[in-house]
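A single protein chain has been removed from this complex, and every other one stays in its place.
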């Protein structure tokens, strides 16, 4: 596969990036942790799309999943807990030339980062946001997260989590200006990769919730769907996440869902027809704040001085 | 009306609270500010329901609207910008005996407080949350808020706000465990009072978005609906906000909306049928976190000592 | 003073004039008009806004007083001064608010609208008359004048016209030409995009006031001025910060509104696009600084502008910027604290937070401009230091600088002041992302887009490769390297200049906006023969060097600050006394018994207060 997937990107001669050009330190997640699969998927996408490693930035918060940047040989920003999104927005604001991936956990994004999450969806700046949802705080060793299921025993709720989990998809769909909302599973590389690839190609903020196994703390939470693919509802559509027919066959329970239909997206997100994977919603016309923030980027230096002078002149006496 | 509205509350003799028992310092909002109307409505509800002023707490953040507690002769907590909700949750956590009202602005709640907002809806602790939405930062003098309309000129966006406003109702409806979501207008005292009264009577967190006039900065934003009542969609239902027939007549555009129907609630919130007022959604069965947090409240002192001893004994050598 | 019967105007060196009205009556506009003309003529000027606490306060109320103070004189004016010489009050209630603030003294001339004396509402009339008696008793030189009546001859809405009429009248009083006022009126209303009709109406008003003054004022004054040799600009400190950002080539201002800082961002929002920049209003202060850090990491050193409560929220991310060595400029326009405190009022209470307020050891640069001009220039300095030393730089201004206006030399802008374009040349493969220089702690910085420069920035302890590393020796070394940058910067600093004599009985040490008032007090006292000098710090971290040596030359050293310290009045032992913030730092650094005179009046310290403090300090010794 070395440097051959060049359908939309014409590499300059000698500029073929191989998988190892994206591989850095050995990943130190637990064996079987779903994060490994996502890392592999992203490295593949980078390679397939021939994203120059030096023009790619992975931004994260704090958590197991937020160690992600350390394992990529791109630029990385391992930020603070909950702050991945505003950090990534800042990077994006004046750098339309970079490819930005964000790694964030269910605690990082939906708990401490919840305010930024709402607003990041609203800003809709081009980047791929991967929500690693393992229904738990992994790095700090097993505390309840907003997506922990009711009754889940954790160190902060040894008698079981008291509240129903929030649904990150439903919440995201409630935010004005959402432009790409998808869900996938770490244990199905083809769907995972297809979803993340679609996310990368979307012009705006792509929000992808990845149901991520944490064998260490929430080992069996996805077993119902891992053991029985019919519990999964595969959403397909020409405008959605495309998977090869062979792959689709593995999902007996599938539906064609037009991602421009938000009402249907919300209904499907309820999960009554099965655990939905694929693209819930896409609005290619949502405003992009990064198109505002890059204005004037090319202003020549002399023009800057002239502008300051013009403004100062208004205060001249 | 002095002390006579005792249908559900039997006042002990001599315990009649009059309107002035809820009135404190003269309100210092601008003339014509919608906040005045809300203050009056809350004072009336307190009086009608005979809420003892010393068992009532108004909690707020920072903003024009957050000055609210200062004008009530109840207990009050004028907190920090964005933090009204977690402060109120703390008050509620061990005080099931208090009546709690929260005053928060569109900046306070939907911008800096957005994370707490999501989680407060989720916790669903009994309190009335009034979102004073004037589509602007009032106190700090005219900056864009998350609900400012596209193109609205403010001091931070002198060429007009760049983004579409977020819809606080739609966002709230996307949060698992939402239990009471309503919208009303400050310029219609009957509907305002009826909505806030229903909110007060609800067992859980009642989220009420109040479209609030700010004659100083966003004078005309609601004119389209103030000048033409048919632009408003009155949502009525026996389980919703009840207004007398005479009042309802003032709204030519009305619909019966069953507040248990969340899909319809979301559809109505889009506003295609008019500016909706009334109750979008109610789920009386949503879990209440305050029922968890009060557990053990009555533990006798001796039992506490015994418990510590028991626990310590586990560490005894 | 004003009643000497002479036709030649009386020459004075300086005067303090206040305009005060209900909000909406334009006292501020009038004052700005007056001040601009003074500045244009070459006078020294300092103006301070008088802002009501509420947005639309009731009319004729103390709480509603809105206005401006203008101190102008033959020489440079560096502070708001002491009590006013002349106050124009549109009603007696707003005047009371100034009396409450201690803005008047015996003998202050009070020009007051006489319309209330004959008001149809009896209670208003009574209030006015009672006040007039009271004012007389207080020893003010009260001059009721027909502001409203005269204005009514020209307009129906006198609330909109009085202000300019008064300026015309004062032009006569201060023997100033009317032409520059007419120019300035045109400029102001043009800037507000009003039509010629409005300008004409105001010109008429101006001339009417002037004519009335020439006819009716028994005494005339004159402040002699020389035309300024260089062109000047007049603005307040927040505008200066905003302009300074632009002049520094900063392109991203990421902020969240907060008084008294927000207006800096407003100015930027209005003008930044001309220089290719943009203002990001974030969802909160945390996001604001995170966004700024993201932009800086990606090569565009950003600024975030806030005040105390916002600084508190940014605490964690500033720590990250220190740890990740990310250039970043943070402006803290200090207000009264703690907590929400006094949002519109001045204080210097954030110094220790800026220097010590970040968990762990977080060395960073802290600067404090002492004038409005420095507010402008220090933004250029701050960006350069941030990039050179790969560090956040905190710039501490305050509500006094933010809203005070003064003229300063038109800056000689330079392309050198602009940040360099983002370096996107390939990175030398062997250079590590934190290849610390052992002496200076400085290391070259890879920026995303540089081929071969890939590294992962982290807030975790890390080695030169930016790999997470927890070894003891490595942690000690990395901390040393970050600290070393402060030593390296300090080595390039000069000791602060000593104003007054090189030695003496008392040295006042200050920082930030108090400089003008301190130096004025020092000059006044030295003129009386008192051996007092002052030194003013612009660098708080690292501190300017040579202080121990300077302090040794004085009998006593005392800081003057607008923040809290336990006074001497009560029985607290010296060891336990809670001291003012700079004093704490200086005592620790120099072991000199630096005392402090500090107050939290929510007001700038006038020279007279500092003079009082100097007298007390020296008499204690005697």
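Just so it is clear, A, B and C label the chains in written order, and each chain counts residues from 1 on its own.
In this text, a contact is a pair of C-beta atoms (placed from the backbone, for glycine too) under 8 Å apart; a residue touches a chain by one contact, two chains touch by 3 or more.
Nothing here was measured: the structure is a model prediction, and the numbers come from that model.
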item: Chains still shown that are in contact with the chain withheld from the display; value: A, B, C
item: Which residue of C:81, C:324 or C:433 touches the chain not shown here; value: C:324
item: From C:81, C:260, C:277 or C:337, residue that would touch the chain that is not displayed; value: C:337
item: Candidate in contact with the missing chain, chosen from C:22, C:347, C:373 or C:387; value: C:347
item: Among C:430, C:588 or C:619, residue touching the chain not depicted; value: C:588
item: Residues belonging to subunit B that touch the chain removed from view; value: 24-25, 52-55, 57-59, 69-70, 72-80, 83, 86-95, 97-98, 115-116, 118-119, 292-293, 295-299, 301-305, 307-312, 314-317
item: Subunit C, residues in touch with the chain not shown (by the definition above); value: 53, 100-102, 308-309, 311-313, 315-316, 319-320, 322-324, 334, 336-343, 345, 347, 349-350, 352-353, 356-363, 439, 458-461, 470-473, 475-476, 479-480, 483-484, 486-487, 490, 542-543, 545-548, 563-564, 566-567, 570, 572-576, 578-579, 581, 583-585, 587-593, 599-603
item: Interface with the undisplayed chain - residues on subunit A; value: 28-31, 33, 62, 64, 80-82, 107, 111-112, 114, 137-141, 143-144, 146, 155-159, 216
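Assume only the chains that are shown with their structure count from here on.
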item: Separation of mean Cα positions, subunit C and subunit B [Å, integer]; value: 39
item: Chain centre separation in whole Å, for subunit B relative to subunit A (CA means); value: 34
item: Distance from subunit C to subunit A - Cα centre to Cα centre, in angstrom; value: 44
item: Numbers and ranges of subunit C residues touching at least 2 other chains; value: 273, 283-284
item: For subunit A, residues contacting two or more additional chains; value: 115-116, 118-119, 292
